[in-house]
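Quick notes on the structure that follows.
Note that one protein chain is taken out, while the other chains of the complex remain in position.
Let's turn to chain A:
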Amino acid sequence: MATPTMDKLAALEADNGSHLITVTFRIRRFNPEISEEATWEDFQLEIDPKERVLDGLHKIKWEMDGSLTFRRSCAHGICGSDAMRINGKNRLACKTLIKDINPSKPITIEAIKGLTVQKDLVVDMEPFFQAYRDVMPFLITKGNEPTRERLQSPEDRERFDDTTKCILCAACTSSCPVFWNDGQYFGPAAIVNAHRFIFDSRDEAGEQRLEILNDKDGVWRCRTTFNCTDACPRGIEVTKAIQEVKRALITRRF
């Protein structure tokens, strides 16, 4: 059954007698019912390095400390619930393998930044969704509804394909230094979702959305630090999308 790599791994396991390794999870805990201070807490666990950070968190919650609080739904990188700051980088806990993040050192896990921490790794996502709603992320058309579906050529679909992949996990927005400082900035996620409709040939409210993003807290606040592109677990070219919106605004004016 096995590939050479797997044979090697199997041999290694036979040597050690076990494939488990000991990992330290250093988690930033906050519980407003106990203290106003957030503190780091270490957990040591035996885990298969091919497992994910989320599996480690489950192990802690189910077997060691049930008070550990975090969000997750699908656990397979689709729902976008478990974005967190792992070793200082925003990632999805369910898409990060232990072996990929240097398990010989303690793995630090914090809540994403720039949003109110409610408990442990759970933040208030409302400001994030507020910005998302502000860009009107739904199809807007004029005139009568057609009797058939709205047709679109593959090229027209390709134009905004990248930005349809967003799962609203907030990894990009909460990695943006401008969002940390000036919370009125729409943030990369909202702009990505505006981009998805601005460049959709079937949509007719692109002008309105551009007008919203032309505001002083819109796309012009972007400093192109590329934190968002690095953070996106779906590999969306976020900064490129923001720049495309800027270009659309400029070419519209001149």
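The criterion applied here is as follows: a residue touches a chain if its C-beta (ideal position, glycine included) is under 8 Å from a C-beta of that chain, and two chains touch if they have at least 3 such contacts; residues count from 1.
Please note the rule applied: contacts and distances are computed from a predicted model.
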Open item on the list: Considering only the chain that is not displayed, what protein name does its UniProt record carry among "GMC family oxidoreductase", "Succinate dehydrogenase hydrophobic membrane anchor subunit", "Oligopeptide transport system ATP-binding protein" or "Fe-S cluster assembly ATPase SufC"?
Closed with: "Succinate dehydrogenase hydrophobic membrane anchor subunit"
Task: Hidden partner interface residues of chain A, rising order - done: 26, 29, 31-43, 65, 67, 114-118, 124, 127-128, 130-131, 177-185, 211-212, 214-218, 220-221, 223, 246, 249-250, 253
